[in-house]
Structures are given as C-alpha cells and as structure tokens.
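The complex is shown incomplete by one protein chain, all other protein chains being positioned as in the whole.
Take a look at subunit A:
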Amino acid sequence: MDAFNNLMYGFGIALEPINIAYVFGGVFAGTIIGMLPGLGPISALALMIPITFAMEPSSGLILMAGVYYGAIFGGSTSSILLNAPGVAGTVATSFDGYPMAKKGLAGKALAIAAYSSFVGGTVSVIFLMLIAPLLSKVAVSFGPSEYFALMVLGLTAVVSLSDKSLVKGLIAAVVGVIISIVGIDMQTGTERFTFDSVQLLDGIDFLVVALGIFALAEVFYMLLRGGGGKEAPRNAIGSLKLTRSEVKEIAGPVGRSSVLGFFTGVLPGAGATIGSFLGYSMEKRIAKDGDTFGQGNIKGVAAPEAANNAACTGSFVPLLTLGVPGSGTTAVLLGALLVMGVNPGPMMLEQRPDVFWGVVASMYIGNIFLLVLNLPLIPLIAKILDLPRPLLLSLILIFCMIGVYGMSFSIFDLLLLLGFGLVGLGMRLFGFPAAPLILALILGNIMEESLRRALQISGGDWMTFIDKPISLGLLVIALLSLTLPLFKKRLKKKVAPDVAN
C-alpha cells in the first residue's frame, strides 16, 4: 500500500491549518472566477504568481490548483443559468443545462453539475494518485499522427450533434473550421483570413465565439420573439433533489465521462474543453434517448461536467511527471513552480514528494469543499432567474461584454462578439445547430496542425496514420462510429416490415 502511505503523508501536508485555508480560499476564488464569463483561470493564476512567490511551494501549488479546478467547477453555473459559458471547458454543459433552466429545472441542473463535477474530480484524483508515473508514457505516446486521429474521432461527433439536418450540421462545422484557422499559420507563417487586420493575427478567441453564438444569440432571440416579456412566470429554480431513478440514470454517464475526461486531460494539447465535448457526444450516442440531448436531458449535463473536471485533474499528469504544460493554464502553473524553485519533471516525485502528494491530497479536500460550498449557494445564485426579463437580458449582455473586454482590452473583440451574436441568431432562425460549429472550432485547428506536422515528419507519407497502432485504432473507432448507425438503421428497416406483417 505504497500509494496509501504516500497519500497519508500528503494529507499530513494538506491538512495543516494554513493549507486548509489555502484550499478553501483557492476553490472559493476559483468558483467566482469561473462563474464570470471571460475571466478565466489563466489570467487569475498569472496574477497570483507574485503572491505565491514567498510561499512554501506545496502551499502555493495547493492554492493555485484550487483556483484552477474551482473555476472549472464554477464555470457550469453561468452556462446553465445564462447560456453564457464561464470558462471554455463548460461550453458543452450549456447544451442541456440551459434548456433545463428554461424548463424551470435550474436547481436540478446546477445540482447535477455539482455532483458530477465532484465525482469527476474525485475519480480523477484517485487515478492521478495511483497511476500518474505510468501515465507519463501515455502522454508522450501521442505525436502528431495520433493527435490527428483523435481529432478525426472527435469530429465524427458532428453527426450526432446536428439534430435534424445533417447537411446544416456539416455546414456549421465547416464554418467552425474556417474560424479556427484565422490568423498566422503556425506551419508557414502565412496569414489566413486576417484581412490585413493586426487584431486577427493571433486568431479569434474561442470564448468570443462561444459567448456570441450562445449567450448573445439567445438574448437577441428572446428580444425578437419575446414581445414585452410577458411570458408566464417561471418556476425559476425548481427542486435541487434528484430522484433515485435520476441518480441511476446519470451514474453511468458520470462514471464513463470521468474516465474519458481524465485520459483526455492527460494528453498535453487536449484538455478540459475537448474532454467535455468527447464526454457529451459519447453519451449522446450511447443513450437510448440520445435524441432528447439538447432539450434538457440530465445526462447531457452530467457527462460534460464530470469530464471537464476530470480532465482538469488529468492535466496535472504531464505537468507534474514530465514538467511539460499541456495547456495555457498549466503553463502558468509551471512558471509559478519554477519561480518557487521547484522543477517539475520525472525527478519531482523523489525530490519534492511534499509538493506532489500535498497537492493530490488537497484535491480530495478541495472537491469536498466545492460541493459543500456550491450546493447551498445554488438557490441563491439561481435567484438570478427571478429577475424581470429586461433586467436579465441586460445582465447577460453586460456579463458577456465585460468578460470579452477583460480578456484583451480590445474594442475589436467586442465587435467580433456582436458579430458572432448576429451569426448565432441567424443560425437559430434558420435551424443551423451551434454545437457542430463550436466543436469544429475547437478541434479544427489542432487537427490541421497535427495533420501537416505528421506529414512533414513522415516526408509526405500518408501511411504514417496507419503504421502507428494508436492512430490506426482511433481512426478505426472513428470509422465505426460513422458506419454503425447506418447498419443499425438498415437492420431496423429490415426488422420493421416483419413486425408489420
């Protein structure tokens, strides 16, 4: 029971009063930061580097890690209540969370998000504790070919995300890919779709698009359809309690998505956003009532929430065992650790066990804090839905604008936000689904870069995708997930006449 002893040692550190205070402070600050659209964990952590400088490295990382997973935890709140994702990792949560809130089930949606996040967070800490050193091998086994195959698999979800019309879903996905490649091309340094604008050189920030297409478009849509805001008074919050059958229903999705999310997080370059989308689309395909996803299915809230929190914890694997940051947020964490005099890497488990095990143990505590902190807050926060319609709409508008402006202090980004709001409105009016666009936006760029990198390494030989077992396996799964539904349909068709007879 080596892991057990180590964990006890870790709890010895994490349970020091000062560290308990840091965990609590971290997750609390993180929850708030996560709730505010735009203000994400990256900028919050960068601000904290001077504060943590003088701390014990284990305390510093405990605090900063708390902010990070706290933000992912809290980000679901604004996704569900306002359709305005608080952080990139919670975009998928709004697909079913917001429809639930509209049906008067906001309390339930928030509670499911909190429970699923808790389970995702806790399951992934157990993985982190037991197999982190082994996982560093998994993390490096993904090269450009493997990433390309993974992105292809991710993109097949477009089919299941395009509710009624597959053609419209594909059109939306292509637009998403186009948006994702705006800016300087990493491979050649060529500018693409920048129209000579300096502001577009670095591409378009994912959150600007997500807030525009979801939150702003929703505001516009309500304005267009809502009349004077005289709709029937909503039972705004609803019950927080889950029935036994509901718990049973989400247990599977939460468990699967926790594992899937964790492994996605372990891969440097994937992370919470991709993890949550993979979790969501996997459950949508598996579920018998998959066609009700997007209309307020509780599994559609549970899956991405478990996955994004698990991925967040998973992203500590490459950081702590390889010394390589897998995302912007962990890059800031790496910088902070270096400043505190800790060199994360293969030797860290031996050289600084206090940091590694202290943080792992603090994550158990932090996740419990988050649950205890968030559940009682739900009725309070959900009161926001009691606001009169005009006030609520203005509030969403202001949140989005502050969030986007706060990211870069750029008026240009505000105009982009407005533009994407109008695009989103148009898409709603003409029945184009938004999810495929967002998915393609996240995956498109990585897919293209990986494809070209892989081919550059192989000297233009396409066999590189088939020669490597991992990439071959992922491509086969992608192919199956596209073709199996067709076979199923055929089978059904064949069976149906028999029944009729």
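Here is the rule we go by: a contact is a pair of C-beta atoms (placed from the backbone, for glycine too) under 8 Å apart; a residue touches a chain by one contact, two chains touch by 3 or more; residues count from 1.
The rule is simple: contacts and distances are computed from a predicted model.
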Undisplayed chain, where the name is taken from the UniProt record, one of "Extracellular solute-binding protein", "NADH-quinone oxidoreductase subunit I", "Tricarboxylic transport TctC" or "succinate dehydrogenase": "Tricarboxylic transport TctC"
Option from A:339, A:368, A:397 or A:414 whose C-beta touches the chain left out: A:339
Selected residue (touches chain absent from view) among A:176, A:268 or A:366: A:268
Of A:134, A:186, A:224 or A:429, the residue in touch with the unshown chain: A:186
Touch with the omitted chain, as defined above, among A:35, A:307, A:322 or A:396: A:322
Residues from subunit A at the interface with the omitted partner, ascending: 39-40, 42-43, 45-47, 49-50, 53, 139-145, 184, 186-189, 191, 198-199, 201-202, 268-269, 318, 322-325, 328, 331-332, 334-335, 338-339, 341, 343-347, 406-410, 449, 453, 456-457, 459
